[in-house]
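Just one protein chain is left out here, and the rest sit where they should.
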Amino acid sequence: MSAPLLAVENLKVTFPSPSGPVDVVKGISFSLGRERLGIVGESGSGKSMTGRSILGLVRAPGKVSATRLEFDGMDLLKQGEKAMRKIRGARISMVMQDPKFSLNPVMTVGEQIAEALVAHKRLPRREIAARVRAMLEAVRINDPDRVAGLYPHEISGGMGQRVMIAMMLIPEPDILIADEPTSALDVSVQAQVLDIIDDLVRNKGMGLILISHDLNLVAHYCDRVLVMNSGRLVEDCAASELKNAQHPYTRGLLAAQPRLDETRDELPVIDRTTWSAT
Amino acid sequence: MATDTPFPDAGAQATRKRGGGARRTRKAALHLGGIAVSLIVTLLGLIAITFFIGRVVPIDPALAVVGDRAPKAVYEAARVQLGLDKPLIVQFVTYVKAVATGDLGMSVSTGRPVLQDLKEVFPATLEMATLGILIGIALGVPMGVHAAAKQGSLTDQVIRVVGLAGYAIPAFWLGLVGLAVFYARLQWVDGPGRVDIAYDGLVTPVTGLMLVDSLLAGETDIFFNAIGHLALPACILGFFSLAYIARMTRSFMLDQLAQEYITTARVKGLPERVVIWRHAFRPILLPLITVCALSYAALLEGSVMIETIFSWPGIGNYLTVALLNADMAAVLGATLLIGTVFIIINKVSDALYDVLDPRAR
Partner (left out) sequence: MAFADMRNWLLDESPASRRQARWGRIFRISLAFRGNALAMVGLVIVLALIAMAVFAPWIATHDPIAQDTYARLRPPSAANWMGTDELGRDIWSRVVFGARITLAIVILVAVLAAPAGLLIGAAAGYLGGWVDRVLMGITDIFLSMPKLILALALVAALGPGIENAILAIAVTSWPSYARIARAETLTFKNADFIAASRLQGASSLRIVVGHILPLCTSSMIVRVTLDMAGIILTAAGLGFIGLGAQPPLPEWGAMIARGRTFILDQWWVATMPGFAIIVVSLGFCFLGDGLRDVLDPKSGEKH
């Protein structure tokens, strides 16, 4: 494998609190090539903050530090705001959890998608319209001209998330971070949205970071899985090797999964004492 | 919520949309109807309050007409003539009818119908308050946006202090100090009144707005003189609306900037300027219209104090003179007029909200 697209070493995200600074992410390291990487963890484990710190979007008073945070040979921590803007959207982009909140309520869908493109490329108006149309078709919206004229409150959650994907992929970035892209959606459309992401990412040979709390989902859609627990990386393995995971937390998570051919009366609770305070 | 099929039937969706559109229009119409009803009810409430103040409060109107020493028969006759012997509700209906037809009674101090007086003085107030609100919006909105975008910066702190000053400084005091400093000391502006005495009465009132009338008459001298007189009171009113508008803009913007779609906009790599003005500011336009309308209404009210300071021949001055002469017909007439304008501005901004918001449409 050639040099990775993204190399992260000892990444820390710190927030101040009344009782001194608190590390939400406590020094994690990983790298990403043109592959699909899953980050799994429960809420508060720091997985979302990891995603946002790559984009330089951790808001004050939060602080990001790392021994190395390199994208395509660039040190992301040393880039100015202007340079970061050229990277955001164009090279690394992110799909967020709930389209109800992540789409601007007073702009039409088409405007918002076009804007993502225009931010990085000057194009004639007709070409913009054509690209938006093509992108909407790529996320399997089959009436793109009508949908482009709608406001976010006029479309369903599933369609909203597809619009979000279109918006984030239209500038053709190298990495897509998908932060819980389906947890706000109806179960019936979750798979569809993930299939679209999977399809597009593979066809364009991009890197994907799929952040989720759903172990099965990540194992299914990713090549490699990172498991996070309270700000630390506890597992880093190929998705196919997950069932052989070593760390007690991962094993606990796996054991707590209900199965259809279930014979257990009670699902086990994770015993956190076995690895705590390390 | 409708679940999403991978390939939705476009025809069915279009139908659904058309149906939804009609439903929305009907909903908006109903809502506007509701606002109209509440407008009428509130106006009636205003009339009821002025009626109550004018009739039920201690001073006996009949006694006020005939004097303390009038014989009982004369007093009784006055009571009957004023309709005070009738039940309160009948008196109220009579009063509402009178107000609705523009009969606000005679002013004791000017000896003319109150309505005629009000027609003459109101444009002067309107001119001052309108200029004031324009100053307030033009400065307050950008200041508020800036303060929210650079939260905790020096600008933010300054705007917080200005905002608080707007709540804490008495308008009449600021007017006085303003006159002392900018008129007497620095001589940057002209003194009290709408124009210099030499120009007084030279322009025939068409609209009643001095700036417009002087231009219509082609009197540029008078126009600039009027600006010199208007500048200070309008700036002082502008300061108060600026304080309020900037504070509200800042707080709306802070709400917006914490929204997830602002993060989306940043993820797209948009410049901060676009993030702030296109993504954060556009959604607050509607609530801002309401704030500006409220502020405008408040300025009409606040001009009462300012007008007494600047001898501005507007409704505030008229009201204070009437107050000091216990000229109740004039007091209640002015109260009704200011109250009505206030209420209408309030309700119209409510209605505008419904018409303009894509989510309510």
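Letters A and B name the chains as they come in the text, with residue numbers starting at 1 for each one.
To be clear about the criterion, a contact is a pair of C-beta atoms (placed from the backbone, for glycine too) under 8 Å apart; a residue touches a chain by one contact, two chains touch by 3 or more.
The shown structure was predicted, so the numbers you read here are calculated from the model rather than taken from an experiment.
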Using the touch definition up top, pick the residue from B:281, B:312 or B:342 that touches the left-out chain.
B:342
One chain isn't shown here. Among B:241, B:256 or B:308, which residue touches it?
B:308
In the full complex, which of B:30, B:53, B:158 or B:285 touches the chain missing from this view?
B:53
Touching residues (missing chain, whole complex) on chain B
38, 41-42, 45-46, 49-50, 53-54, 57-59, 164-165, 167-173, 176-177, 179-180, 184, 247-248, 250-251, 255, 297-298, 300-302, 304-305, 308-309, 319-320, 322-324, 326, 328, 331-332, 334-335, 338-339, 342-343, 346-347
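Simple rule for what comes next: only the chains that are shown with their structure count from here on.
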Counting only Cα atoms for the centres, state how far chain A is from chain B in Å.
50
Could you list, by residue number, the parts of chain A that touch chain B in their complex?
55, 57, 81, 85-90, 93-94, 96-98, 101-107, 115-116, 119-120, 140, 142-143, 146, 151, 153-154, 156-159, 164, 167-168, 171, 186, 188-189, 192
Within their complex, chain B touches chain A through residues 1-4, 6-8, 10, 13-14, 17, 20, 259-261, 263-272, 274, 278-279, 282-283, 358-359
